[in-house]
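To start, the structure under review is shown below, and the notes come after it.
Heads up, one of the protein chains got dropped from this complex, but the rest are sitting where they should.
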Amino acid sequence: MRRSRFESIGLWVAVILVSAFSLFPFYWAVVSSLKDPSTMFQVDYWPSALEWSNYSSIFKEQPFGRNIWNSLVVATSTVLLCLFVGVLAAYSLARVEFRGRGLLLALILAVSMFPQVAVLSGMFELIKSMGLYNSWGGLTISYMIFTLPFTIWLLTTFMRQLPRELEQAAIVDGASSWIVLTRVFLPLMGPSLVTTGLLAFIAAWNEFLFALTFTLTAEARTVPVAIGLISGASSFESPWGRIMAASVIVTVPLVVLVLIFQKSIVSGLTAGAIKE
Amino acid sequence: MSKNVILALTLLWATAAQAQKKTLSIACGAVGIEYELCKTASAAWSKRSGVTVKLVSTPNDTNQKLALFQQLLSAQSADIDVFMVDIVWPGVLGSHFEDLGPHLPASEKSAHFDNLIINDTVAGRWVALPWYVDTGVVYYRADLLKKYGLGVPSTWQQLSEAAKKIQDGEKKSDPKFVGFVFQGKAYEGLTCNVLEWTASFGGTAFVNSSGKVVANTPQNLEALKLAATWIGTIAPKGVLNYAEEEARGVFQSGGAAFMRNWPYAYSLLTSKNSPVAGKVGVMPTPKGGDSGKHSPVLGGWHLAVSKYSKNKPEAISLIRYLASEPVQRERIKHGFFPTLKSLYADKKVLASSPLFGVLATSLSTAVARPSQSTGTQYNRVSNEIWNTTFSILSGKEKAEDGLKALDRKLVRASRGGKWN
Partner (left out) sequence: MIENVALSERRRTAYLFLLPSLLLLVLVAAWPLLRTIWLAFTDASLSSESISWVGLENFKGVLTDPDWWHSVKNTLTFTFISVTLETVFGLGIALLLHREFYGRGILRAAVMVPWAIPTVVSAKMWSWMFNDNYGVINDVLQKLGIIDGPLAWMADDPTLSMAAVVVVDVWKTTPFMTLLLLAGIQSIPLQVYQSAAVDGAGGFRTFWKITLPLIKPALVVAVVFRCLDALRIFDLIFIMTNNSNDTATMSVYARNNMIAFGDLGYGSAASTLVFAFIALFTVMYVQASRLNLMGGSSEKVSL
């Protein structure tokens, strides 16, 4: 399709505007993080000097490295637990006929609609009574409430798309459900597991309210809480430079991850949204 | 293995277990000088007592701290043995703290300021040991007062006029210059500021000491009306988002003539790198008119022992040490003022910091926030106070309407004056 000059220019303007709007805050965060704390109060569009003190201070003033590790551990264990439990559930929901199957799937999905506040106090009591307060386990378990439903739903959708013939053949050969699942389906589900795992990872990494409520010490916090609570050298200071530095540190790997796995993420987000 | 070896190993294990048994956890500040001081003092006690002390770092925002403490204590957790609590918290958290009465001699109790001890006594139980005291003060640019031929203001009205005169003059060379900065954000700090205005006019702290709601009084109205005129004239609109540090940032970079803040700012303002070093003066918070009084708000932090602690005797010993005279004396240098009457009679101490003189006179007329009478509801009450003040300052509500609404809301929260 040929397009007019006017249309081309219009297109490019739109592209530049949209890209600029999307990326500017991140650029600004980087510029701000490289400023000396005493020059924070001036607006410079381009860094005049590169000052790395903000980056070193965040690691000195709080166990930020530890916080990153915590986030990694919690997000990874969330993903592993979700995938393991979810694959099993998805198999039942996608491949086995039983009464109330549709209703069950709808109910599971409904759980992800719960506002976090609605379960906050009950969850807190639960975590405390299981002795999981201020620990990785507490966060992993509590994250199930918003990661498990969509994991199951997504995996169910993916499984439904797998060819029936393979399954039929295996069943005729007398294979049990477990064999069918592990020997026949799982090998075919690589991409969908990656997609689902990624989305669950990002959701767990991003979570704030539960991490805020269920951890106590600075050493146990995850990254979002650590950033949200960054404080200055006295109880009152607002250390914007350090907040920006922490933000940059946390954002860069995530952005890289998302860019590498763009296609997977897109297919995950849109699967099931477009009903066949 | 021979019996002797087994016996030796068992004894060794038992001693090791014994030595490892006692660790105290204390929540006393998050970062900076506060944390450091607590750490050094705790370490000193640790050496004497042989008990390890672990400092638990908590969120910096006081509201978050309170929320955290409330959750922990209501779950009867033994995670923290010693809590550093804000002066307004004994009412809210008191039921979870150990009664110090039976454990400490009466002499130690009366060594601290009486009003602080009364503050820390909830339902007849003495639940916290005063550690340091804070009151609001007003910093001013002595050089600018001189330049414009003004004396140090003693009333809010005088301050407003002085601020306007200086602002008009300075704006010619610095368009961003403002007359007065304070804490106008919708948080506990605003409650502190507003009480300093109302009490200085002879008004109330919105709820009196017997729990009666007295928000809508003519003096309170006058104070709030005056404050509302400041926004956009001598105080920038942005002051409505300032906490302590934002205000200090403006004043310290030379952008304001007057600032209301806490004593902690003094050492920062007078430090080598400060643009206003050598130009700063301190005065008590102004009166509300000549017949008013200087009524800074009473702040400060105290130490309490959790009822659920597994190491109560050790914890009590730790707080007695931390609040003792030598430790309190040491902390004065860093801007943490003592709660012991004896130190205020000590001439050497008085001479050590110019702030001290201002503080000593302020303490006698300081106004306390209504935490005692409202008990567990204090946070809600403060919330209503700061939200009402905020909407009056931002021009959303007129002072008359705001106070009437506040009165209604507080009465509603008071559950018929019983509060709890």
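Note that the chains are named A and B in the order they appear, and that numbering of residues resets to 1 at the start of each chain.
Convention: a residue touches a chain if its C-beta (ideal position, glycine included) is under 8 Å from a C-beta of that chain, and two chains touch if they have at least 3 such contacts.
What you see is a predicted model, and the numbers here were worked out from it, not measured in a lab.
Within the whole complex, the absent chain has one touching residue among A:Leu34, A:Ile68, A:Met123 or A:Ala218, and that is A:Met123.
Interface note: of B:Val133, B:Ala227, B:Val250 or B:Ala265, the residue touching the hidden chain in the full complex is B:Val250.
In the full complex, the hidden chain is touched by subunit A at residues 11, 14-15, 18-19, 21-23, 25-26, 28-29, 32, 40-43, 45, 85-86, 88-89, 91-93, 96-98, 104, 106, 108, 110-111, 113-123, 125-126, 141-142, 144-145, 148-149, 152, 171, 176-178, 181, 202, 205-206, 208-209, 213, 223-225, 227-228, 240, 243-244, 247, 250-251, 254-255, 257-259, 262, 265-266, 269-270, 273-275. Residues of subunit B in contact with the chain left out of this view: 63, 66-67, 70-71, 73-74, 92-93, 95-96, 176, 184-187, 231, 236-241, 250, 376-377, 379-380, 383, 386-387, 390-391, 393-396, 420.
The rule is short, and it goes like this: only the chains that are shown with their structure count from here on.
By the touch criterion given at the top, residues 38, 41, 61-62, 124-125, 128, 133-134, 213, 216-218, 229, 231-238 of subunit A touch subunit B in their complex.
Subunit B contributes residues 29-34, 56-61, 64, 68, 71-72, 75, 77, 79-80, 243-246, 248-249, 253, 262, 264, 268, 273 to its touches with subunit A in the complex.
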